[in-house]
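Omission of a single protein chain aside, the complex is shown with its protein chains in their original locations.
After this line comes chain A, so read on.
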Amino acid sequence: MSALTFTLKCKPDQRVDMSPLVCQKLADMTLAEIGALTLQNGKRKVRVDQLFDVTGSDAQDIVIKNSFSKLDFIGKELEGGRITIEGDAGAYLGLGMKSGEIAVLGDVGLYAACEMKKGFITVNGNAGDFLGAALPGNKMGMKGGTILVKGNVGERAGDHMRRGNILIEGSAGDYCGSRMTAGTIAVMGQTGNYLGYAMRRGTLLLWNQPQASARFNDCGAHTLAFLPILFASFKKLNSKFADSSASFNRVRRYAGDMSEMGRGEVLVKIS
(Lines give C-alpha, C1' and ligand atoms only; values in the text may rest on other atoms or scores of the structure.)
Protein backbone atom coordinates (compact mmCIF):
# COMPACT_ATOMS: atom_id res chain seq x y z
CA MET A 1 0.00 0.00 0.00
CA SER A 2 1.25 3.47 -0.82
CA ALA A 3 1.28 6.28 1.73
CA LEU A 4 -1.85 8.41 1.99
CA THR A 5 -0.49 11.64 0.53
CA PHE A 6 -1.92 15.14 0.87
CA THR A 7 -0.30 17.52 -1.61
CA LEU A 8 -1.12 21.16 -0.91
CA LYS A 9 -2.43 22.82 -4.07
CA CYS A 10 -1.87 26.43 -3.01
CA LYS A 11 -0.98 28.22 0.20
CA PRO A 12 -4.13 29.68 1.83
CA ASP A 13 -3.91 33.13 3.43
CA GLN A 14 -5.54 31.96 6.64
CA ARG A 15 -4.34 29.25 9.00
CA VAL A 16 -5.66 25.70 8.57
CA ASP A 17 -6.66 23.35 11.37
CA MET A 18 -5.30 19.98 10.24
CA SER A 19 -6.44 18.02 13.30
CA PRO A 20 -9.00 15.82 11.40
CA LEU A 21 -6.22 14.37 9.25
CA VAL A 22 -4.69 11.89 11.67
CA CYS A 23 -4.14 8.18 11.07
CA GLN A 24 -6.77 6.83 13.45
CA LYS A 25 -9.54 9.05 12.04
CA LEU A 26 -8.79 8.24 8.39
CA ALA A 27 -8.57 4.48 8.76
CA ASP A 28 -11.26 2.68 6.72
CA MET A 29 -12.21 5.85 4.80
CA THR A 30 -12.20 6.07 1.01
CA LEU A 31 -10.34 8.83 -0.81
CA ALA A 32 -13.72 10.41 -1.65
CA GLU A 33 -14.74 10.42 1.99
CA ILE A 34 -11.41 11.90 3.01
CA GLY A 35 -11.70 14.53 0.30
CA ALA A 36 -15.15 15.48 1.59
CA LEU A 37 -13.92 16.13 5.14
CA THR A 38 -13.90 19.80 6.13
CA LEU A 39 -11.05 21.72 7.68
CA GLN A 40 -11.29 25.02 9.56
CA ASN A 41 -9.50 27.66 7.47
CA GLY A 42 -9.55 31.01 9.24
CA LYS A 43 -13.24 31.70 9.90
CA ARG A 44 -14.55 29.42 7.14
CA LYS A 45 -14.59 25.70 6.51
CA VAL A 46 -13.08 24.17 3.38
CA ARG A 47 -13.16 20.67 1.98
CA VAL A 48 -9.93 18.69 2.10
CA ASP A 49 -9.98 18.24 -1.66
CA GLN A 50 -10.18 22.02 -2.14
CA LEU A 51 -6.80 22.38 -0.44
CA PHE A 52 -5.07 19.11 -1.21
CA ASP A 53 -4.65 16.52 -3.93
CA VAL A 54 -5.26 13.30 -2.04
CA THR A 55 -3.62 10.08 -3.28
CA GLY A 56 -2.54 6.75 -1.83
CA SER A 57 -4.34 4.45 0.54
CA ASP A 58 -2.33 3.64 3.69
CA ALA A 59 -3.86 5.76 6.44
CA GLN A 60 -1.20 4.52 8.85
CA ASP A 61 1.42 6.29 6.75
CA ILE A 62 0.39 9.86 5.97
CA VAL A 63 2.56 12.26 3.96
CA ILE A 64 1.83 15.99 3.71
CA LYS A 65 3.60 17.58 0.77
CA ASN A 66 4.22 21.29 0.16
CA SER A 67 3.44 21.88 3.81
CA PHE A 68 4.02 25.39 5.15
CA SER A 69 3.91 27.29 8.40
CA LYS A 70 0.13 27.91 8.49
CA LEU A 71 -0.87 24.27 8.71
CA ASP A 72 -1.64 23.98 12.43
CA PHE A 73 -2.56 21.05 14.68
CA ILE A 74 -0.94 18.42 12.43
CA GLY A 75 -0.99 15.08 14.27
CA LYS A 76 -3.22 16.35 17.08
CA GLU A 77 -3.87 13.47 19.50
CA LEU A 78 -2.30 11.03 17.04
CA GLU A 79 -2.78 7.41 18.12
CA GLY A 80 -0.36 5.22 16.19
CA GLY A 81 0.83 5.45 12.62
CA ARG A 82 3.25 7.87 11.06
CA ILE A 83 2.92 11.37 9.62
CA THR A 84 5.68 12.81 7.44
CA ILE A 85 5.61 16.52 6.73
CA GLU A 86 7.56 17.60 3.67
CA GLY A 87 8.09 21.27 4.40
CA ASP A 88 7.32 23.34 7.48
CA ALA A 89 4.53 22.81 10.00
CA GLY A 90 2.51 25.41 11.84
CA ALA A 91 1.65 25.66 15.51
CA TYR A 92 0.55 22.87 17.82
CA LEU A 93 2.19 20.02 15.91
CA GLY A 94 1.47 16.74 17.75
CA LEU A 95 -0.67 18.45 20.40
CA GLY A 96 -1.61 15.82 22.98
CA MET A 97 -0.15 13.09 20.80
CA LYS A 98 -0.80 9.63 22.29
CA SER A 99 1.48 7.40 20.23
CA GLY A 100 2.99 7.04 16.78
CA GLU A 101 5.58 9.07 14.95
CA ILE A 102 5.76 12.47 13.30
CA ALA A 103 8.68 13.57 11.15
CA VAL A 104 9.01 17.17 9.96
CA LEU A 105 11.56 17.90 7.27
CA GLY A 106 11.40 21.66 7.81
CA ASP A 107 10.66 23.96 10.75
CA VAL A 108 7.76 23.85 13.21
CA GLY A 109 5.93 26.71 14.91
CA LEU A 110 4.75 27.42 18.44
CA TYR A 111 3.73 24.78 20.95
CA ALA A 112 5.03 21.78 19.01
CA ALA A 113 4.52 18.53 20.95
CA CYS A 114 2.72 20.42 23.66
CA GLU A 115 1.08 18.13 26.21
CA MET A 116 2.36 15.15 24.22
CA LYS A 117 1.78 11.85 26.04
CA LYS A 118 3.81 9.30 24.10
CA GLY A 119 5.39 8.75 20.70
CA PHE A 120 8.25 10.23 18.77
CA ILE A 121 8.60 13.52 16.93
CA THR A 122 11.57 14.51 14.76
CA VAL A 123 12.07 18.04 13.53
CA ASN A 124 14.86 18.44 11.00
CA GLY A 125 14.75 22.24 11.17
CA ASN A 126 14.03 24.62 14.01
CA ALA A 127 11.18 24.63 16.52
CA GLY A 128 9.31 27.64 17.87
CA ASP A 129 8.59 28.67 21.43
CA PHE A 130 6.94 26.42 24.03
CA LEU A 131 8.21 23.14 22.55
CA GLY A 132 6.77 20.28 24.66
CA ALA A 133 5.10 22.78 26.95
CA ALA A 134 1.62 23.04 28.49
CA LEU A 135 -1.17 25.02 26.86
CA PRO A 136 -1.59 28.45 28.46
CA GLY A 137 -3.25 28.03 31.83
CA ASN A 138 -2.57 24.31 32.03
CA LYS A 139 -0.14 22.93 34.60
CA MET A 140 1.15 19.85 32.83
CA GLY A 141 3.22 19.89 29.66
CA MET A 142 4.71 16.96 27.85
CA LYS A 143 4.05 13.72 29.78
CA GLY A 144 6.07 11.20 27.77
CA GLY A 145 7.70 10.30 24.48
CA THR A 146 10.68 11.85 22.76
CA ILE A 147 11.13 15.00 20.68
CA LEU A 148 14.28 15.34 18.59
CA VAL A 149 15.04 18.78 17.11
CA LYS A 150 18.05 18.96 14.82
CA GLY A 151 18.03 22.75 14.67
CA ASN A 152 17.41 25.35 17.33
CA VAL A 153 14.39 25.81 19.57
CA GLY A 154 12.72 28.95 20.79
CA GLU A 155 11.92 30.13 24.28
CA ARG A 156 10.27 28.15 27.09
CA ALA A 157 11.15 24.71 25.71
CA GLY A 158 9.78 22.11 28.13
CA ASP A 159 7.70 24.61 30.10
CA HIS A 160 5.78 22.61 32.75
CA MET A 161 7.22 19.40 31.28
CA ARG A 162 6.27 16.32 33.32
CA ARG A 163 8.10 13.37 31.70
CA GLY A 164 9.85 12.31 28.47
CA ASN A 165 12.86 13.54 26.54
CA ILE A 166 13.48 16.68 24.52
CA LEU A 167 16.70 16.36 22.54
CA ILE A 168 18.04 19.51 20.90
CA GLU A 169 21.05 19.28 18.63
CA GLY A 170 21.19 23.07 18.25
CA SER A 171 20.67 25.80 20.79
CA ALA A 172 17.76 26.64 23.07
CA GLY A 173 16.26 30.05 23.74
CA ASP A 174 15.53 31.74 27.06
CA TYR A 175 13.68 30.00 29.88
CA CYS A 176 14.60 26.50 28.68
CA GLY A 177 13.10 23.99 31.14
CA SER A 178 11.08 26.64 32.94
CA ARG A 179 8.61 25.35 35.54
CA MET A 180 9.66 21.81 34.68
CA THR A 181 8.24 19.10 36.95
CA ALA A 182 10.29 16.17 35.64
CA GLY A 183 11.77 14.70 32.46
CA THR A 184 14.97 15.35 30.56
CA ILE A 185 16.00 18.11 28.17
CA ALA A 186 19.36 17.70 26.46
CA VAL A 187 20.91 20.64 24.60
CA MET A 188 24.06 20.21 22.55
CA GLY A 189 24.33 23.89 21.63
CA GLN A 190 24.01 27.02 23.74
CA THR A 191 21.24 27.90 26.18
CA GLY A 192 19.72 31.32 26.77
CA ASN A 193 18.92 33.32 29.88
CA TYR A 194 16.88 32.06 32.83
CA LEU A 195 17.70 28.40 32.24
CA GLY A 196 15.49 26.17 34.42
CA TYR A 197 13.49 29.11 35.75
CA ALA A 198 11.18 27.87 38.57
CA MET A 199 12.14 24.30 37.75
CA ARG A 200 10.95 21.83 40.42
CA ARG A 201 12.47 18.52 39.31
CA GLY A 202 13.91 17.10 36.10
CA THR A 203 17.23 17.14 34.30
CA LEU A 204 18.77 19.66 31.93
CA LEU A 205 21.72 17.97 30.26
CA LEU A 206 24.04 20.46 28.61
CA TRP A 207 27.10 20.20 26.44
CA ASN A 208 28.08 23.83 27.11
CA GLN A 209 28.32 25.82 30.32
CA PRO A 210 25.18 27.93 30.79
CA GLN A 211 25.10 31.46 32.13
CA ALA A 212 25.67 31.47 35.89
CA SER A 213 22.50 31.73 37.93
CA ALA A 214 22.05 32.49 41.63
CA ARG A 215 19.08 30.11 41.63
CA PHE A 216 21.23 27.02 41.04
CA ASN A 217 23.79 25.69 43.54
CA ASP A 218 26.97 23.95 42.46
CA CYS A 219 27.03 20.32 43.70
CA GLY A 220 30.45 19.55 42.18
CA ALA A 221 31.77 17.19 39.52
CA HIS A 222 30.46 13.63 39.38
CA THR A 223 30.41 10.41 37.38
CA LEU A 224 26.76 9.45 37.10
CA ALA A 225 25.80 5.85 36.38
CA PHE A 226 22.49 6.62 34.69
CA LEU A 227 24.07 8.65 31.87
CA PRO A 228 25.47 5.66 29.91
CA ILE A 229 22.00 4.08 30.05
CA LEU A 230 20.39 7.31 28.88
CA PHE A 231 22.84 7.63 25.98
CA ALA A 232 22.37 3.97 25.10
CA SER A 233 18.66 4.69 24.68
CA PHE A 234 19.55 7.32 22.03
CA LYS A 235 21.54 4.82 19.92
CA LYS A 236 18.61 3.99 17.66
CA LEU A 237 18.03 7.63 16.72
CA ASN A 238 19.15 9.19 13.48
CA SER A 239 20.86 11.96 15.35
CA LYS A 240 24.09 13.32 16.73
CA PHE A 241 22.83 12.02 20.07
CA ALA A 242 23.36 8.48 18.76
CA ASP A 243 27.08 9.01 18.12
CA SER A 244 29.18 7.20 20.68
CA SER A 245 31.43 10.27 20.76
CA ALA A 246 28.44 12.25 22.08
CA SER A 247 28.08 10.18 25.23
CA PHE A 248 29.71 11.08 28.54
CA ASN A 249 29.21 10.34 32.21
CA ARG A 250 31.34 13.06 33.85
CA VAL A 251 29.28 16.13 34.63
CA ARG A 252 29.17 19.13 36.92
CA ARG A 253 25.87 19.09 38.77
CA TYR A 254 23.92 22.21 39.68
CA ALA A 255 20.78 21.83 41.81
CA GLY A 256 17.84 24.16 41.49
CA ASP A 257 15.74 26.17 41.04
CA MET A 258 16.45 26.94 44.71
CA SER A 259 13.68 29.54 44.71
CA GLU A 260 11.33 26.65 43.97
CA MET A 261 11.42 23.06 45.20
CA GLY A 262 15.08 22.80 44.16
CA ARG A 263 15.06 19.12 43.24
CA GLY A 264 15.89 19.78 39.60
CA GLU A 265 19.37 19.54 38.19
CA VAL A 266 21.50 21.03 35.46
CA LEU A 267 24.21 18.61 34.38
CA VAL A 268 27.00 20.16 32.35
CA LYS A 269 29.42 17.99 30.41
CA ILE A 270 32.97 18.13 31.73
CA SER A 271 35.25 18.04 28.72
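Just so we're on the same page, contacts are C-beta pairs under 8 Å (C-beta built on N, C-alpha and C of every residue); 3 or more make two chains touch, one makes a residue touch a chain; residues count from 1.
Just so it is clear, contacts and distances are computed from a predicted model.
Colleague: Could you tell me which of "Formylmethanofuran--tetrahydromethanopterin formyltransferase", "Extracellular solute-binding protein", "NADH-quinone oxidoreductase subunit M" or "ABC-2 type transport system permease protein" is the UniProt name of the chain missing from the displayed complex?
Modeller: Of "Formylmethanofuran--tetrahydromethanopterin formyltransferase", "Extracellular solute-binding protein", "NADH-quinone oxidoreductase subunit M" or "ABC-2 type transport system permease protein", the absent chain's UniProt record names it "Formylmethanofuran--tetrahydromethanopterin formyltransferase".
Colleague: Out of A:Arg163, A:Arg215 or A:Lys269, point to the residue that touches the absent chain in the complete complex.
Modeller: The single option touching the absent chain is A:Arg163.
Colleague: Considering the complete complex, identify which of A:Asn126, A:Asn152 or A:Thr184 is in touch with the unshown chain.
Modeller: A:Thr184
Colleague: Tell me which of A:Lys65, A:Lys98, A:Arg201 or A:Lys240 is the one touching the absent chain.
Modeller: A:Arg201
Colleague: Would you indicate which residue among A:Ser2, A:Asn208 or A:Thr223 is in contact with the undisplayed chain?
Modeller: Per the contact definition at the top, the residue touching the missing chain is A:Thr223.
Colleague: Could I get the residues of chain A that touch the absent chain, sorted low to high?
Modeller: Counting over the whole complex, chain A touches the hidden chain at residues 144, 163, 182, 184, 201, 203, 222-226, 228-230, 232-233, 263, 265.
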